[in-house]
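With one protein chain removed, the remaining protein chains of the complex are shown where they sit.
Moving on, here comes chain A:
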Amino acid sequence: MNFDDLFRGFEELTITGLAQGSVYALVALGYTLVYGVLRLINFAHSEVFMFGTFAAVWIWGVMGFDADSSRPAVWLALLLILVAMVFAALVSGGVAMLVEVSAYRPLRKRNAPPLAFLITAIGASFVLLEFMALPFMSDRRQIGMPPMLPTAPIISVGGWEVNPLQLMTIVVALVMMFSLDWFVNKTKFGRGIRAVAQDANTAALMGVNKSRVILLVFLLGGLMAGVAAVLASMRTGYTRFNIGFFLGIKAFSAAVLGGIGNLRGALLGGLLLGLIENYGAALFGTEWKDAISFLVLVALLMFRPTGLLGESLGRARA
């Protein structure tokens, strides 16, 4: 245990932990939405995220920006990021809907048992992963991201230094999550989602189009993952075909930590996981980072099996 490192780097560890946690939270929403409505763990969601990172590379590439480009002016960078976020969100949303239509819907039509869905999810994940690994796609290579935002701190109060990317990550993630929360709890579509989550058959009797609601849920999860993909890849600085794997596991853990099926739980779980990881790494050495976060997850589930905020989609059951 190295308390010295924890105290010395506390501010930085907190900020980077929150930024990373925001990305976890955004991806966790995809798991949580689908689980809340279908009781299905969509393992292909990590690949939905991965497609978002490549979408960003492609759209920036088309506009003439690659790893060797020089850093663009701030206004241009913001514009480029916005374009990439929209494009990546659309690509990820599209991939998520494609998975639903081609992999899960046929199973639902045949009333397949839950295990069949789980195996299909893993299969769909492999299909997407290996598709991106094909020679005419990424050829298993790592692809660097163009530099975007300046790296110098934008906020500096005492020991607390926040760089533009961290600020953007946290703000964008919060905005996305509150919009989603509002969408699910306040709009007509959201009511449909909550209705299907509560009781799909009764909702259908009340005139809710179940298939369309489920498709919407996959789309929403994909949109969040696409935005997260742009934020995350600006941070890691590169992408490759299997980049979704670890992040998918982390985001899934975050969803479970907060209470899977619960939107606010995903936010809480994501941010907590990001912080735990960083503090744990400082205390025990960076090589223990992942071990610590999973240890905390296991310990928590022993006392609160449904996660911190419990299982439910928003306030659907209230």
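We adopt the following convention: a contact is a pair of C-beta atoms (placed from the backbone, for glycine too) under 8 Å apart; a residue touches a chain by one contact, two chains touch by 3 or more; residues count from 1.
Rule of thumb we're sticking to: contacts and distances are computed from a predicted model.
J.: Look at the options "Putative ABC transporter/extracellular ligand-binding receptor", "Biotin attachment protein", "Oligopeptide transport system permease protein OppC" or "Response regulator" and return the one that UniProt uses as the protein name of the missing chain.
T.: Record says "Putative ABC transporter/extracellular ligand-binding receptor".
J.: Kindly state which of the options A:L129, A:A281 or A:L297 is in contact with the chain not pictured.
T.: A:A281
J.: Residues on chain A that touch the omitted chain in the whole complex?
T.: Within chain A, the residues that touch the unshown chain are 5, 8-9, 12-13, 16-17, 19-20, 66-70, 139-144, 146-147, 151-152, 163, 165, 235-238, 240, 242-243, 245-247, 277-278, 281-282, 285-287, 289-290.
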